[in-house]
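Notes follow the structure.
Removed from the display is one protein chain of the complex; every other protein chain stays in position.
Just so it is clear, A and B label the chains in written order, and each chain counts residues from 1 on its own.
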Amino acid sequence: MISNKLPKMFYGGDYNPEQYDQATHIEDLRMFKLAGIDIATINVFSWALNQPDEDTYNFEWLDQLIDSLYNNGVHVCLATSTAAHPAWMATKYPDVLRVDTDGHKRKFGGRHNSCPNSPTYRKYSERIALKLAERYKDHPAILVWHVSNEYGGECYCDNCAAGFRVWLKEKYGTLDNLNRAWNANFWGHTFYDWEEIVPPTNLSEHWGNNNSTFQGISLDYSRFNSDGILDCYRLEYDAIKSVIPDSVITTNLMGFFKPLDYFKWAKYMDIISWDSYPGLDTPVSFTAMAHDLMRGLKDGQPFMLMEQTPSQQNWQAYNSLKRPGVMRLWSYQAVAHGADTIMFFQMRRSAGACEKYHGAVIEHVGHENTRVFREVAEVGRELQLLGDKTLDSVTESRVGILFDWENWWAVEKSSGPTIALNYVDQVHKYYAALFRRNISTDIISVDSDFSKYDVVIAPVLYMVKPGVAKKLEDFVQAGGTFLTTFFSGIVNENDLVTLGGYPGELRKMLGIWVEEIDALFPDKHNKIVLKNKLGDLQGEYNCGLLCDLLHSEGAEVLAEYAQDFYQGMPVLTRNKFGKGEAWYLASDPDDAFVDDLLKSICDSKGILPLLETPAGVEVSRRSKNGQDYLFVMNHNANEEVFDLGQLQACDLLTETDLNGSVQIAGRGVQILELK
Amino acid sequence: MISNKLPKMFYGGDYNPEQYDQATHIEDLRMFKLAGIDIATINVFSWALNQPDEDTYNFEWLDQLIDSLYNNGVHVCLATSTAAHPAWMATKYPDVLRVDTDGHKRKFGGRHNSCPNSPTYRKYSERIALKLAERYKDHPAILVWHVSNEYGGECYCDNCAAGFRVWLKEKYGTLDNLNRAWNANFWGHTFYDWEEIVPPTNLSEHWGNNNSTFQGISLDYSRFNSDGILDCYRLEYDAIKSVIPDSVITTNLMGFFKPLDYFKWAKYMDIISWDSYPGLDTPVSFTAMAHDLMRGLKDGQPFMLMEQTPSQQNWQAYNSLKRPGVMRLWSYQAVAHGADTIMFFQMRRSAGACEKYHGAVIEHVGHENTRVFREVAEVGRELQLLGDKTLDSVTESRVGILFDWENWWAVEKSSGPTIALNYVDQVHKYYAALFRRNISTDIISVDSDFSKYDVVIAPVLYMVKPGVAKKLEDFVQAGGTFLTTFFSGIVNENDLVTLGGYPGELRKMLGIWVEEIDALFPDKHNKIVLKNKLGDLQGEYNCGLLCDLLHSEGAEVLAEYAQDFYQGMPVLTRNKFGKGEAWYLASDPDDAFVDDLLKSICDSKGILPLLETPAGVEVSRRSKNGQDYLFVMNHNANEEVFDLGQLQACDLLTETDLNGSVQIAGRGVQILELK
Partner (left out) sequence: MISNKLPKMFYGGDYNPEQYDQATHIEDLRMFKLAGIDIATINVFSWALNQPDEDTYNFEWLDQLIDSLYNNGVHVCLATSTAAHPAWMATKYPDVLRVDTDGHKRKFGGRHNSCPNSPTYRKYSERIALKLAERYKDHPAILVWHVSNEYGGECYCDNCAAGFRVWLKEKYGTLDNLNRAWNANFWGHTFYDWEEIVPPTNLSEHWGNNNSTFQGISLDYSRFNSDGILDCYRLEYDAIKSVIPDSVITTNLMGFFKPLDYFKWAKYMDIISWDSYPGLDTPVSFTAMAHDLMRGLKDGQPFMLMEQTPSQQNWQAYNSLKRPGVMRLWSYQAVAHGADTIMFFQMRRSAGACEKYHGAVIEHVGHENTRVFREVAEVGRELQLLGDKTLDSVTESRVGILFDWENWWAVEKSSGPTIALNYVDQVHKYYAALFRRNISTDIISVDSDFSKYDVVIAPVLYMVKPGVAKKLEDFVQAGGTFLTTFFSGIVNENDLVTLGGYPGELRKMLGIWVEEIDALFPDKHNKIVLKNKLGDLQGEYNCGLLCDLLHSEGAEVLAEYAQDFYQGMPVLTRNKFGKGEAWYLASDPDDAFVDDLLKSICDSKGILPLLETPAGVEVSRRSKNGQDYLFVMNHNANEEVFDLGQLQACDLLTETDLNGSVQIAGRGVQILELK
């Protein structure tokens, strides 16, 4: 929790004055005041500045910068600068350089470029974190510690290979266990010595973008890689904590970022922070889901919006401007879903190199008379007004959607049945239906406490890890409603099929047996036909992608396929199990079906929308000390109207009382304090 | 010939019980009986199991497996296990690892992964084949020996480079000869020392998928590579034969598989076997053509269908299920075209690794109550019924289509005139037209005896190898009808243009001179206009891709171009030559033209359909001891009707007499014993 640090939401962002001169810095400080900026993330990429050679450290510039900021009312989110190693280090200690999947040893360049298993990188990144902690442990400016930056990537060097073998020994103990877990008798892969195991790369088991001929080793390497990078984070984390036990430490995550299992990472973070870079064509429901994932990482704890662009990005194919009001709208969307800060990348645009066409609070023109700056300053003004009203408030949801990184890896490394299966898109499909109805949803992990929810949805729960089936059964038996879909219950945590009939460990609870799985060509569809009207569900819907051919083993058949040789086989089933229900959807339906299905399920559980609003008007809720705050966000460009019904509210941004029929401007935001 | 081994078609497939426990094996045996399974291919990928280190061999598990199978009525197709080297071998002897076209040394992983010129691989693959032969030479279970598996791929390591130079010295004798054959003065490629020659790769002459800047070396490397892998096969073959002279030895081929010149390979195989994996969108005529190619490899000798999936594949983009009846239909299609076995990959699905979503006779559920198993068992029952009726029967064709691997390589390595020219598609275009009319066709090589045929078709005979033009002239002079197409007669066996006017060595026989070759953009077309009605040929047809601009030098001009600046130039010619006719088609026509052209030609030679059937109903014939068997196969999903005319027949699968108008179910098969 960082809310004890400032009595309002932090407002600011990445700041790299080392690219400019002192006069520019003075001008920046002037403008920060105009915009209500009170936090700056600094030192993100300054390792080479801080440590010009192996033995020399030079923090004087940083001392001055921190003092200067603090003396001007700007607090500091202090990065440890280890997100790009210095060029001298690459020259002197090539072990810091990564080896790519084609076996190429990289050379100095780019960023986020260090091998996570490099002894040199580990030694010097830990050391500089320690030195920074020692130097600034008592500085009142420092609010948050920011370890490295946007961790990611992979390395396949010999140090990684050696580390992988150690990791495997710890996991499996014996080669017999490993050979069994990987089904190593397949294609003659039996290992007799740990040294025979090499990382899976394009030179061994991989090809193309995401294909493996041997999923067991690939899955374990994904785990090892996530863990190894986490180790690097933890070295720095522990170094800082050893000096400042009560420091608040984070690293900036990236939403649905495949390489790192953030649920595992979150255990080692004091607060979650993340960088939100939707494209102009990203569905707003997807951004909302990403925020909810970040909130879910620490079981609902508020998070930091560490980065967003005030205007445009530079690395998309087409970097359109955020339309007027959109930066503000998306900032409050983050808050609505749990953010307790609004921060930008970055405060002033670079004059040179890769990100000079990325938006910034202070543009190249250098003054405050820009649309972008005015919009930033307006939000700054509002945040002063809001004060700590919503700070530390929480989001209560009765629906949880299960998301699991290892399942993601496994589903998409699978060779067959279809390349078109995208796990995150499947999760989003169900999230978006709830989003459209303004039903609050948590994104949860297999380790979450399911009993907090009335409904748990687990799209494509392909991998059922130890204990999860039992947890789900307990949840349903106690009265919960569970929904899962095709290609679920197939494998265990090692990607070994659970024999005896799909959906494996979920079969009993679901009361079905899936005999076959048909993959449809992209232009092919089948139909879902309801046997009887079921809430809003009735008539026919389209489905495709995969079609499970299943038999009921006790489950009620609610809908059937209407076409192909499996016409008449069940496609939607519901099984009474204990006090609850377990639903199975055997194919990938159109959105209309998901809307009607989830409305039926939610209605039956008495889960209602926060508000009924026109399409494109999102409502999200945060609560604190018994007080509810409804964030109403109009994602449409035109004004919309909705009805508060019996509710009485005050819009905190305009300090206006509202009731009955309420107008909201195009791209407008209202924060309704309910009375 | 393997027909003396069992009094019926072998029925079974790949079986990998080493991935399971003994209890599962016992259950497998029970189910094999239910399905009429009598052959299992084993030991395909067990090298690492068989040889845990350089000096130790361990075949006890194999002893037990073979005995267990044999004692339960299942014979053995014994693989030599060399399709994937053990991991220890890669660690200890890296020369077994391939180097790819980008110069990357591979690491252990995948399968079919050994350098064909690796001394280590050659030594140990030969040795294990010998050991297996010695151990099982007297075992009555062994019906067929299966060397390695699905040979293929390329390597460009230093051992290959050295081997290539030896191969070149043997071929050319002197560098002068080589420089001349490769036109090495082009782009300053003159070689003065054999050591200067490096394999053609992406680091020297190649780029992209199939492009070369120096076709001579690339063509020779394709030959060297095919020969080098064949050497590996032959080492194992000879080792087995040295112990068991009367053994039946094969390796499983892959139809139109570009890297290996199977006509050359077939000389060293006792029986052809192959793995048939059409996609659901592969034309059935293409599958038929592939079977006919396999039958043609040994001049019509029946072959083994070594692998097919009973239900679905796992490595396609979209792995749809085979619809009910399709596995049976395609199994009999193989038999109809010359297969004397029906075998599957595989008997029981893997629980882990790459192929776990590939179909199997025994699915993950593990019992016999599945659609797939029932269909397999039904075919098993029918095969008992059929007994040896069709075994060893042959296919008689009056039409041969020439196919040549070296021509394939050369056509598609050509830089210009168009990237859209696909040799196999061209061959298929003519095959398909005959297929649609139920006219039996052989796929033949340049070494085949043409005199067996009335009509020989050679689409895109770009490369005319020594003696081939003379053979074709002899064929035509003796009364044969020969048809070839655009871009033919261009080069000799070294891809050197035959100077003096296209189509080079074929010019005299064809009575034409091709002055220029125009390449059309994909959206461009020309028209073929018949000068006079010619059988079914009349009016206009579309053509495209390439348009030869040709002049008659005695040939009769039957059709002309209708568009562009070469409007009025000949596009179809016929030249009387001796007692026969040589036809030339100067462009790539639509299917309607090919249908009408081949009908005209066949009609004129009295070559008639086996039966007249509706579209989608295929008829193929096998004959034995004067008895004809017509295989009628309905590839449509709905029932069709055809007329037997004067024929009287008995459907062997239903033991029903048929005459007159006959109904055949959707995806149905009838094997008509003609009376």
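Quick note on the criterion: a contact is a pair of C-beta atoms (placed from the backbone, for glycine too) under 8 Å apart; a residue touches a chain by one contact, two chains touch by 3 or more.
These numbers were taken from a predicted model, which means no experiment stands behind them.
Of the options A:K5, A:K267 or A:R323, the residue whose C-beta touches the omitted chain is A:R323. Summary of contacts with the chain left out: across A:I37, A:V74 or A:A90, the touching residue is A:A90.
Within the whole complex, the absent chain has one touching residue among A:S118, A:S311 or A:S393, and that is A:S311. From the options A:H104, A:K123 or A:K675, the residue with contact to the unseen chain in the full assembly is A:H104. The chain not shown here touches chain B at positions 102-103, 181-183, 185-193, 195-198, 200-205, 212-216, 414-420, 494-497, 499-502, 513, 515-522, 549, 565.
Residues touching the missing chain, restricted to chain A, are 16, 18-19, 45-49, 52-53, 81, 83-88, 90-91, 102, 104-111, 280-281, 311-321, 323-324, 349-358, 363-366, 370-372 (touch as defined at the top).
We take it that only the chains that are shown with their structure count from here on.
Chain A and chain B have centres, each the mean of its CA atoms, that are 49 Å apart.
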